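Excluded from the complex is one protein chain; the other protein chains are retained at their positions.
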Amino acid sequence: MSGRVITLLTDFGMKDPYVAEMKGVILNIYPQANIIDITHQVEKYNVIQGAFILASAAKYFPKGTIHVVVIDPGVGTKRKAIIIESKRYFFVGPDNGVLTMAAKMDGIRRIIEISAENYLGDRFSLTFHGRDIFAPVAAYLAKGVKIEELGEEIDRIVEVKLPEPQIKGERIFGIIIYVDSFGNIITNISKEHLQKIGVERRLKATMRGEKSLELKICRAYGEVEKGEFLAIIDSFNLLEISMNQGNAAEKLKVKSGEKIEITI
Amino acid sequence: MSGRVITLLTDFGMKDPYVAEMKGVILNIYPQANIIDITHQVEKYNVIQGAFILASAAKYFPKGTIHVVVIDPGVGTKRKAIIIESKRYFFVGPDNGVLTMAAKMDGIRRIIEISAENYLGDRFSLTFHGRDIFAPVAAYLAKGVKIEELGEEIDRIVEVKLPEPQIKGERIFGIIIYVDSFGNIITNISKEHLQKIGVERRLKATMRGEKSLELKICRAYGEVEKGEFLAIIDSFNLLEISMNQGNAAEKLKVKSGEKIEITI
Partner (left out) sequence: MSGRVITLLTDFGMKDPYVAEMKGVILNIYPQANIIDITHQVEKYNVIQGAFILASAAKYFPKGTIHVVVIDPGVGTKRKAIIIESKRYFFVGPDNGVLTMAAKMDGIRRIIEISAENYLGDRFSLTFHGRDIFAPVAAYLAKGVKIEELGEEIDRIVEVKLPEPQIKGERIFGIIIYVDSFGNIITNISKEHLQKIGVERRLKATMRGEKSLELKICRAYGEVEKGEFLAIIDSFNLLEISMNQGNAAEKLKVKSGEKIEITI
């Protein structure tokens, strides 16, 4: 496929026609589009989860990719519709922070508030901007329309940040930011945080006030026996708690948003 | 991508190899195909739900798109396999009504009963026409084979219709035709029905015999507070009952198929 890549990331799920409607709209404007789903199973309205998944996945895509995100609890209110041009990508979606983390990682160049009546007309729903604004804007960008034709430059956007862990003496107080479908427990604690309290090859993790797990920091799941817990530094540079060939989160009954405490 | 768009809509779910088998068959015949999933999570054998989703999504696709639908409880029986040529599209699938609503909305031009032994051979399963008949027929259409080479014209097809609501005095007795993954409750009651009983900016909705909800008719979810119910006229021109940033259907414990009564 030689057309531009457009990725879609939403909280729409897979059962309704909404994602397909966006794809139809895109293909009407730009038939060469190579549309790739990032996921449509972000928890409904969970902007920070969407931001994290976008930041994880976006960077693997080719230069010039247009990333469209529709996690949009404020659709139809005064929240802006924006395009962020970064070093390698365009990001299109609501100005609620969902785009910001990924765009900053790539290096923000310009931000545009969408106001493209000449392209979008003035008749669109106030409930589904994904189909009526973000999809067509992405398609026009892919087609080569200049970003400055699609709205006015602005200099401020909403940010969401992963909460920073607190370090007190030899303890790190962090949170679980994501649990994946394998049950890997992804925390907001980076390698650098661990180094600050002197963690080298082993650490202790406490969740839900239970007694602490002693964990080896591994590079591969197979370094411990099947069914045993381990710690890993992932490609996001964050601490993950996992189980070799098992579901750590289910076993420990923990969820995204909960606290985790790390000591040596 | 410059090839023809072929959409797929089935009740196959996402775990089995069946959708992929259809895609493989299509790409064997027509490698340029741009295959787009509408959804594969229609409730098993629910022809009317499939018809509604197709009618919602099909119209957003480019002229020349071939829509393939496999919700086919009667596979291998005497139900016909058909192609409907409409003003802008081709629809391919079983003659059980699943194609009719969308095709009529676009304007039916011709209906063909598929009997294309010269293209399909005479060896195909009686359990999976999606793979053995509908996918190859779609691919041949995309490739430019004339519709008349794929079967004989017929003049009657099965229809499914959304049940019409009953109006008695100042009451509309309707039903819930679809509940989406956000919990939006989509009814069979149109804007015109509402006007007949004099609804303007507010209405009362009664479901499950519970006490009635007083609802404002909004253009955007954000016109009410988070967690409050509202009414909306959707892009299908139908009345929806929703909750701002919440799941109305779950809260009200209602499902598709249930009754809803509207008064001023």
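Labels A and B are assigned to the chains in the order they are written; within every chain, residues are numbered from 1.
In this section, contacts are C-beta pairs under 8 Å (C-beta built on N, C-alpha and C of every residue); 3 or more make two chains touch, one makes a residue touch a chain.
Just so it is clear, the structure is predicted and the values come from calculations on it, not from any experiment.
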item	value
Among B:V25, B:V137, B:L150 or B:C218, residue touching the chain not depicted	B:V25
Where the missing chain touches chain A, by residue	1-2, 5, 7, 14, 34, 36-42, 53, 56-62, 65, 180-182, 219-223, 232, 234-235, 245, 247
Touch list for chain B against the chain that is not drawn	1, 3, 12-21, 23-25, 27-28, 31-35, 44-45, 73-77, 125-128, 131
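Just so it is clear, only the chains that are shown with their structure count from here on.
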item	value
Euclidean distance of C-alpha centroids - chain A vs chain B, Å	31
